[in-house]
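To start, the structure under review is shown below, and the notes come after it.
Shown here: the complex without one of its protein chains, the others still in place.
Labels A and B are assigned to the chains in the order they are written; within every chain, residues are numbered from 1.
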Amino acid sequence: MTRMIRTKAAAIALAVAGVFAAAQDAAAQSNEIFIPVLVYRTGAYAPNGVPWADGFVDYLKLVNERDGGANGVRIAYEECETGYATDRGVECYERLKSRKAVAVNPLSTGITYALTDKVPQDKITMFTTGYGRADSVDGSVFAWNFPLLGTYWDAADMLVQHVKKKGSLKGKKIALVYHDSPYGKEPIKLLEERAKLEGFQLLLLPVTHPGVEQKATWLQIRQQRPDYVFLWGWGVMNSTSIKEAIAVSYPRLQMFGVWWSSAEPDVTPAEDAAKGYNGIALGHSAEKDMPVHKDMIKFLYDKGKGTAASKNEVGSVLYNRGMISAMLTIEAIKSAQGKYGKRVVTGEEVRWGAEHLNLDAPKIKALGFGDIVQPLKPSCRDHAGVHRGRVHTWDGKQWSYTSDWLEADKKVEQPLIEASAKAYAAEKKITPRDCSKES
Amino acid sequence: MIYRETGQFKTSYASDQQLFPILQDRVFVVGFLAFAFVAVPLLASEYLFLAILIPFLILALAAIGLNILVGYCGQVSLGTGAFMAIGAYSAYNLAVRLPDLNLLLVFLLAGVLATIVGIVFGIPSLRIKGFYLAVATLAAQFFVDWLFARIKWFTNDSSSGSVSAPPLTLFGYTIQTPVEQYLFVLAVVCVFALVARNLTRGAIGRSWMAIRDMDVAAEVIGIRPMRAKLSAFAVSSFFVGVAGALWAFIRLGSWEPLAFDVNRSFQLLFMVIIGGLGSILGSFLGAAFIVVLPLVLNQLPTWLGIPLSTAMISHLEFMLFGALIVFFLIVEPHGLARLWAIGKEKLRMWPFPH
Partner (left out) sequence: MSPALSRNLTIAFFALLLAGAISPMALGEAKFPQWLEVVLGGLMSGVLYSLVALGLVLIFKASGVFNFAQGAMVLFAALSLVRLMEKMPLAAALAVTVVIMIVLAWLIERLVLRPLVNQEGIVLFMATLGIAYFLDGFGQTVWGSDIYTLHVGMPKEPKLLLEKTFEGGILVSMEDVVAAILAAIMVALLTLFFQKTATGRALRAVADDHQAAQSIGIPLNRIWVIVWSVAGLVGLVAGIIWGSKLGVQFSLSLVALKALPVVILGGFTSIPGAIIGGLIIGLGEKISEVYLGPLFGGGIENWFAYVLALIFLLFRPEGLFGEIRIDRV
């Protein structure tokens, strides 16, 4: 009896010790820049989250291995599993920010919304490359959010422009099959605006997490027979959508996915039947032979330090996107170092660096990214830097571009952005910065 | 030796019936509260507040609510997340639409609204028992999830479905720093825990326990099942609603309906099972356990020197939860609270064996 008590007491003592040990997280080395990596490798969104995470972490490792860090300052990072859940994302952020984090990439629009309120106080720059709040393009209100390379309003606008080229949209029907979360709901405002302008009918079909139950959605599509279907899904929802589309014989040629719904994990489960499925590409597709890819193989995978399960993943769509997101973060840091000195920079300095980032084509080529990253120049008024994309199509084996460059229409977007940002500023009692005064 | 009642004579019914009849208990509780209110704010790091203490306190409050329903009254509920959501969105709507309302009133009213809905969903419990009721509460869970995602009025017509809480001001004072948040939550939880403890010690608590143990016999001796069950649902939903409002306003700041989905319900049920069904202290212990476990697991690779991917840690968490549930159900169905009680009993004997 006493032995059982002793073991129970020992267990409790261990647990209490564990609590306090868990509370002491090792302070980051003072000569390293710390970046928390909020990713998900489990759950319904893992199939798409894993390649992005691999690309992101691989690029950070590459910068350390190949270049010795950003201008000689090594990058420290730590992964935290969010499972695409907003509360876990906030938990990860709170836990890791005390290690003097300078930049964060939440990889979830839901988490972005939650962190938008926190980053100004914590002075951590938030990069939401290709996702996040569409209105955070307005840097005068959202000083700490950087939706680099484009937002969901850009994507929706470009898709509308693309299908308009096939014939006037007046009287036509466009269905939006979207993930019932902030991510999926984001393009609705712009699509409603465009529906008014172009005269098409917008059909909204939400799909609840995790997104495996879509039979009713696609039965409705079969009945309503929309001319085009825009897919705004994530994780297992994407492949399910394509499979259900096949099951109701909806032509894949008329389906267009956003850049998070047109990657390999979405089309490979359906294999050949997914042929003809299109997506809007965020400036890059599944290019595998840029100098940076070769560096990845040489510096990481040949030495067994790569993050991905196999080096075949290097160069897939989402891997490239993760890599590019990491590259933009590092370039913002370097831009900050350019002004403040080649040392460990603070979050505030990185924010300046991101706002004054100037990545033109030669610089991008020098970084080894060839032409898979569009030249971008964020500014106080435009935190995205560039709003271009192309359509790529799956032919059963690989992606190939099937359209010219598209650019989001500023005239349509600007009033929406301003209205939304103004509402946010009023709600949070933020005085917008005066962009003309910013250097 | 140190935990004896000798010499402590009670001279009035009031002193005999007090919450902590033994002097040593009172000293310990007062000391602990002093430590919690005074020492912890001075000693603890900001990380400790944000990552451990605040979530622990809020989830403990929700666990107390669930424990009243499941542990004291025996009605299984898998819809606790829904009631937290109702509390959170009610508080949000009240704070946004009636900005002059006192913050405490906002939270209390949110609790009241959750209570009303709780009573409505508790009505089936009059006819169904056991895991049938669990399925009925699942209906509440999924329906409420859908309601807040679909009806735009609840989210103040936010286009993304995501809402963010207005800043917290209490009597002119803004609650912003982690220390202030911690003290506010601690005060609220202390008050509510006291209320819960007294409810369970009183006639109403006894009627709940009678229903749990043998509902037909309870009805025979005159306890009205409708009143007992619905009051359990009401009180439980009130606690859970207030906890939901606190969770949304203080912990999350900005949230969407998925923050209160069925996984949250399961998490609370686990807390109650591991902590101990039918025990207020058990709710605290269970909440502490569930809050700390993922953090400890995260540090495990660094301690043991084995590199584990975040995915692996997440899977380990699931496996450990599952295994621990089964373990506790087999070995100690009354949970951690029973271990605490055994410890106290042994302490009373110490240093004598019997």
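Following the convention adopted for this analysis, a residue touches a chain if its C-beta (ideal position, glycine included) is under 8 Å from a C-beta of that chain, and two chains touch if they have at least 3 such contacts.
These figures come from a predicted structure and were not determined experimentally.
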Partners of the unshown chain among those that are drawn: A, B
For the chain left out of this view, which of B:170, B:226, B:329 or B:349 touches it? B:329
For the full complex, which residue in B:124, B:225 or B:301 touches the chain that was left out? B:124
Contact with the hidden chain (one of B:26, B:150 or B:201): B:150
Among B:96, B:138 or B:223, which residue is in touch with the absent chain? B:138
Taking the full complex into account, what residues of chain A touch the chain not shown? 41-44, 46-47, 50, 180, 204-208, 210, 212-213, 215-217, 219-220, 222-223, 235-236, 239-240, 243, 246-249, 265, 268-269, 271, 273
Taking the full complex into account, what residues of chain B touch the chain not shown? 74, 76, 124, 127-128, 130-132, 134-136, 138-139, 142-143, 145-146, 149-150, 214, 216-217, 220, 262, 266, 269, 273, 311-312, 314-326, 329-330, 333
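Here, only the chains that are shown with their structure count from here on.
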Quick one: chain A and chain B, Cα centre-to-centre, how many Å? 35
Sort out for me which residues of chain A touch chain B in the complex. 5, 8-9, 12, 15, 18-19, 21-23, 25-26, 39, 41-42, 46, 79-81, 83, 85-87, 90-91, 94-95, 98, 109-110, 113-118, 133, 180-182, 185-186, 188-189, 206, 208-209, 420, 427-428
Help me check something: in the complex, which residues belonging to chain B touch chain A? 44-48, 50-52, 55, 145-146, 149-150, 159-162, 164, 166, 251-256, 258-259, 261, 263, 289, 292, 295-296, 298-299, 302-303, 309-311, 313-315, 339, 342-343, 346
